[in-house]
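The complex appears here minus one protein chain, its other protein chains still in place.
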Amino acid sequence: METFRSFWSSLDREQRERDCAAMTADDVCHALAADELTPRDFLALLSPAAAPYLEAMAQRARELTTRYFGYAVNVFTPLYISDVCTNHCRYCGFNVNNKQKRTHLSVDEAVEEAMAIARQGFEDILLLTGEAPKLSSPEYIASVVRRIKPHFASIGIEVYSLSEEDYRLMVESGVNNMTMFQETYNPELYAWLHPAGPKSNYAWRLEAPERAARAGMRSLGFGALLGLDRMEHDGFATGMHAWWMQHNYPGTDIGVSIPRICNHVGDFAIPHELDDRRFVQYVCALRLFLPRATITCSSRESADMRNHLVSICVNRVSAGVSTAVGGRVHQTETPPQFDITDARDMRTMARDLEQRGFQIVLKDWEDPTLTNARKGA
Amino acid sequence: MDDIFEIGGEKLSSRLFIGTGKYRSDDLIPKVAEASGSQVITVAMRRVDDGGKGIMGHIPAGMHLLPNTSGARTAEEAVRLARIARAAGCGNWIKIEVINDTLRLLPDGYGTAKATEMLVKEGFVVFPYINPDLYVARACVEAGACCVMPLASPIGSNRGLRTREMIAVLIDEMKVPVIVDAGIGKPSEACECMEMGASACLVNTGIASARDAVLMAEAFGKAVDAGRKAYLAGFGTGRSFAEGASASSPLTGFLR
Partner (left out) sequence: MPESSDMLIQVNGKEQKVLQGTTLLQIVQAMGVDPARVVVERNLEIVDPEKLSETRVADSDRIEVIHFVGGG
């Protein structure tokens, strides 16, 4: 069976750059009018030729988002349970070379944090760890998940790449969502950005979503870290990865995230920094290319940007965020993975979005086979 | 929910107008009227023939009569028929039909607009039957028509909503109600008209030619009601899109 890795490597990078540069207004208009976009249409919307059509793209994105998601916005919250990490990612605050204090929550502590989150009313939680497979082992993650499962409708993980067997363990313990940011789809750049540690294996990470899908993971999230490579490469690749998965794993719900690289501990010069207009263009293009995909925007973006993106096409946001380990019960001294720019709690988020005509949805879905396992609300 | 259709000084709860032509038996008409829930019924005018009983004995009491000027080939003939209709003592509503192509039976927009102008001056409430042409519709409205009645497809054809895009234009542009008339053969087509935002539908052949006209009348009544409710509910999204369209409230205006 073809993998996304073989599919992606069959596409020529230089040819794509030329195609992107040669896109015309006609190509953009064709993409804007298409009922279903081809990959070429998607590339047209990412190209400089689409820049003057940003408002039209946004209007079309709104139309499609309303068609498929209405005026409902899913809200989740992340919980970092460990920032111990053996990786060397040059852009990340958890980089092993950043000699900061690290925190690893025990299962009990992690459950306490999660319970505090549940008491705030959240139903959708995302568990994050650094990559320290001995300390933050699959069994450790599974233990936390089993304990908190009765208190959440949806549990997601955003952790290091697992084997298919370990993904199955996650699914069996109650995880229904797996987010895996490839960071960059450029193998050379990837190698440079991840010089050592387990994450340096590009292929292992790239194929993680396929392993998770085969293990029965209900929904998958994709994303490139925006700013590392050019839009026609990483932006295009993110959409193509999601698109390819939709076509090859039609039973799996596919979503995309739109993380823009931002400041963190340590220094890293952003190679292809994305300004707001190009960023919004990318998000709109994703919506047009993937009308049914959930688009998640984290608190990396400002409250103002997130408010506007919800009005355009983002249909899932975080709230009550801490990007440091714990943060709800255990106040740690460790610095966050990155600085959030939108510190709104759930109530504030709900109020702000309501003012813009949207309703927050805390529980979008719950595994019906586990419903009975939940304790009374 | 109170959804009252105000037209010609009347307040209606049903948005289906029915006709009285082409029935197997005119005895069906009261049953059709009842099953459809309609409150407006159209009639035509003809010379009395020997033994001809006319239609009035079959019109349920309380229905609003909408006489038409079918048979008129000019504006002047339409005016004459309208006056006769009013003299019959059934109110001052008149549906103007001016048709001088007996093969195609398509309405003459110029004659219709002219008759509208003359009859509005005489105090009639004018319902002009037109091709869904923006300019004819405007002329009729400027002359004082209470609505416009664009055809969905050629009269009596049961071919459905073939003029969809043009009717959509009228719905967008007209400040008076748009009542879709002629050609609607199926309840789904009437429903579609209503979903688009038409104010009402007039159905005659679609009901009269059904195997069971009474049952079909009920189906049309429900379809019109369903389409209206869907329109009021507001669809999740529109489907029209034009490149480079400038929105009244831009989504990207916050970007520098």
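Each chain gets a letter, A and B, in the order it is written, and its residues are counted from 1.
Criterion: a contact is a pair of C-beta atoms (placed from the backbone, for glycine too) under 8 Å apart; a residue touches a chain by one contact, two chains touch by 3 or more.
On a predicted model such as this, the values are computed, not experimentally measured, just so you know.
In terms of the touch definition stated at the top, the absent chain reaches B within the entire complex.
Touch with the chain that is not drawn comes from one residue among B:55, B:96, B:180 or B:194, which is B:55. The residue touching the chain not shown here, chosen from B:87, B:103 or B:233, is B:87.
Considering the complete assembly, chain B touches the hidden chain via residues 19-23, 26, 29, 42-57, 65, 67-68, 70, 80, 83-85, 87-90, 155-156, 182, 202, 204-205.
Methods note: only the chains that are shown with their structure count from here on.
Here the spacing of chain A and chain B, counted between their Cα centres, is 53 Å. Contact residues of chain B toward chain A in the complex are 236-239, 241, 243-247, 250-252, 254-256. Residues 29, 32-33, 53-56, 58-64, 66-67, 70, 276-277, 280, 304, 308, 311-312 of chain A touch chain B in their complex.
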